[in-house]
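Here the structure is laid out as structure tokens; the discussion comes afterwards.
Omission of a single protein chain aside, the complex is shown with its protein chains in their original locations.
A and B label the chains in the order they appear, each numbered from 1.
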Amino acid sequence: MKKKLLILPSIFFFIILSIFFYLLIIERNPSELPSNLLNKNVPIFETESLFKNEKFISSQEFKNEIILVNFFATWCKPCRDEHVYIKRFSNKKGIKVIGINYKDNSKKTIKWLKNLGNPYSDVLIDKNGRVAIDWGVYGIPETFIVNSKGIIKYRHVGPITNEIYKKINLIINENE
Amino acid sequence: MTTYLGNFLLSLSLFFAISQFFVSKKNKFKFITITVNGLLISSLLSFGLLMYSHIISDFSILNVFQNSHTTKPLFYKISGVWGNHEGSMLLWILVLTIFNYFIFKLYNKNNSIFIAKTLEIQAFITTGFILFTILTSNPFQRMFPEQANGLGFNPILQDPALAIHPPLLYIGYVGFSAAFSISVATLTLNNNEKVPWYNYMKPFVLAAWTFLTIGIALGAVWAYYELGWGGWWFWDPVENASFMPWLLGTALLHSLIIVEKRKSLQAWVLLLAILAFLLSVIGTFLVRSGILTSVHTFALDPSRGIYILAFTALLGGYSLVLFGKKSKKYFNTNYFALFSREGSILINNILMVIICATVFLGTIYPLLIEAFTNNKISVGEPYFNSTAVPIMLPAILVMGVGPILAWNREEKSKIFKKILPSVLLTGIMSGLIFSIYQSYNFIGIAGIILAFWIISNNIIILFKQKKNYSSGMLVAHLGIGLLILGITGSSIWQEEKITRLQINTSAQINKYNIIFKEINEAKGPNYVALKGNFTVYDEKKNIITKLEPENRYYPITNSFTTEASIHTNLARDLYIVLGDGNLSEGWVVKIYYNPLVIWIWIGALIIFIGGIISISNNLKKIKILS
Partner (left out) sequence: MKMNNANSFILKRILIISLAFCITQFFSNISYTVEPDEILQNQEYELRARNISRNIRCMICQNQSIDESNASLAKDLRILIRNKIKEGSNDKEIYKFLTDRYGDFILLKPPLHLNTLVLWFLPFILLALGIYIVFYHNKKSR
């Protein structure tokens, strides 16, 4: 056995450990998934609107302006927690805020929005969760930023926190 | 008061561990005696103190508050001590000090330098773990302000198998630390040709392997009975973390035999001993650092991860570089014929290492991908079933014939004569079972035939009553044959029935007719439940049993569990789970017919017994040696 080969186990060991070390020190959430739709076109879908009479057709809507898409439900507590940030976004100039109501009761949603305030320029109904699947949603609330060309630029899973709020603002500014 | 005492005892243990490190360097027997005993007693006391606090529900201790509750039954209050991260570290330390003590017991005037060196390394390891506990995982933190009751507990932990499996696993992991220390001591010391280091290593490897086996088996038992869909192994990273040291331990166990008999493969064994323990520590890292998510992971804390990683780097770096430099003199040019006892053991070792490498690769690959690309992938059961499992087949094949081959070289003509009886017996047994159960799955058929191959070989050896076969080996190998029979049978011949039943309607599965008699409320010490009553009839309309699956609600943690109801006999398990439903529409019911499941547990138990027999025979030998 060549003497040089004997050092292989230690080299291999250090490589593996360096990789572990790297993963530890960068900020990562082991249970969070990067969206597979980043930098791709908005999914094509059609659905009913909660307040408007006409159907929502994605190909007609996702162009010309930056849109923030927020998946929410009345039965989801973190959605309630982040609602204040959604309202702030709705006041921001130059972007439109659309809500997609996931697996919910329309009457309850209307009441919920009445109580908390409605930040959405449109609320779409996703009764059976198919629209969410088209967006690769796996846990609500989820928020997406779509630029004026209909490309998804950002996705956040979970409620929006102060930090995320700042981050989204930056991204919106970048995409103007 | 308790927190002060506990912290004092931990610091005392640290003191003894560091002292042992230094006095062992000087080989001062008297001082070593003090530190070894001091370590054992202080860690025993600190562990006992934590246990006492849990038993009396002292919620002034943060650990007790976070993990216990007054309504918890006593047995689970006790097992709750190691059911959390901090408490389990205290158990790790206790087992380390116990093995430290056993290493010390080997001390005699001939091997004093060697044992002292071993104790020095063991002290280093123990220091590392105690420091880790004090700095990042102290169980004796104060809870302020003190609450009247604790945060309850996870109801899934309320299970006997789950309760006792961690201590057994830790005996396994920590046992390998002794083998590691012996290996590093051997490599470090220059003139130790006369010290039979492999004789010292063997009892620790045997103990570690035996208890790791039963520890893993109990985890699987728990999964089967508790998780509600009849599975018992999921290739979850933490399960893999226990399986990898087991694989290397198996290789180590077998190659130690060659070192004893042929003085060959010494360098290989020294490396294996280092790797087995390193894998135990890396496994600890994967579970407790937050780098992965898994059903088993404890709370996430990056500081813990960094510490364990640094400690692993130190241990592994030093030992592997040492191996690179000093192992040359342990190589020799003994080569083995393919058809020989040594050859079979060599094949076993190679295959165990390949399977271990595959499991390791599959477990960390998602992390590698994440580090180098922006992607995330999953490596789940289908991967391991396609790679690790098929590689096990040749290992099992060789396991049947290996023990009956001669040392050095077996003549090919004799081989046929030797294996003929077992081939015939295997054929008969397989024929019988395939006449009852059909299968078209290649791995399934191979698994069953191989299981009978092992069982026949060992039965025949037992029959012939040859004295020169290790009885521990025979029993353990027989256990493996039964284990594989159970694993394969329950995988390929499982039948499932999912249906919605109203009260007084029935479902058919295999030859059984199961009638849904009624639904009731049930109450436990800390839960309320909905219980279904099912009566099982066979084809002759005889009552086989009553099954009563439950859906439980635990108010303390606001969580739900499903409790399957299982009827077991030697041929099959009938396994029923109650689902969602109501009185008008009926209830979802899932029924499984799982053939041969009990042989998995019987097999594991027999392997354990085989291990215990080997340990006891080995201890007798050591007494004679010293």
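The working rule: contacts are C-beta pairs under 8 Å (C-beta built on N, C-alpha and C of every residue); 3 or more make two chains touch, one makes a residue touch a chain.
Because the structure is a prediction, the values reported are computed rather than measured.
Novice: Any idea which of B:9, B:282, B:388 or B:492 touches the chain not displayed?
Specialist: Spelled out, the listed residue whose C-beta touches the missing chain is B:388.
Novice: Give the residue, chosen from B:409, B:517 or B:567, that touches the chain omitted from the document.
Specialist: Considering all chains, including the one not shown, the answer is B:409.
Novice: Looking beyond the chains shown, say which of B:73, B:231, B:302 or B:431 touches the absent one.
Specialist: B:231
Novice: Check the options B:210, B:499 or B:594 and report the residue that touches the missing chain.
Specialist: B:499
Novice: Taking the entire complex into account, which one of B:101, B:318, B:331 or B:365 touches the absent chain?
Specialist: Touching the chain that is not displayed is residue B:365.
Novice: Where does chain B touch the missing chain, residue by residue?
Specialist: 228-229, 231, 234-237, 293-295, 333, 335-338, 343, 346-347, 350-351, 353-354, 357-358, 361-362, 365, 369, 372-373, 375-383, 386-388, 391, 409, 498-500, 519-521, 528, 530, 551, 553, 560, 562, 577, 579-583, 588, 590
Novice: Can you list, in ascending order, the chain A residues touching the missing chain?
Specialist: So the residues of chain A touching the missing chain come out as 33-37, 43, 103, 128-130, 133-136, 138-139.
Everything below uses one rule, namely that only the chains that are shown with their structure count from here on.
Novice: In their complex, what parts of chain B are in touch with chain A?
Specialist: 267, 271, 275, 278, 285, 289-293, 300, 302, 305-306, 309, 312-313, 316-317, 320-321, 323-325, 327-328, 331, 364, 367-368, 370-371, 374-376
Novice: Over in the complex, which chain A residues touch chain B? Could you list them?
Specialist: Interface residues on the chain A side: 1, 3, 6-7, 9-10, 13-14, 16-17, 19-25, 28, 30-31, 33-34.
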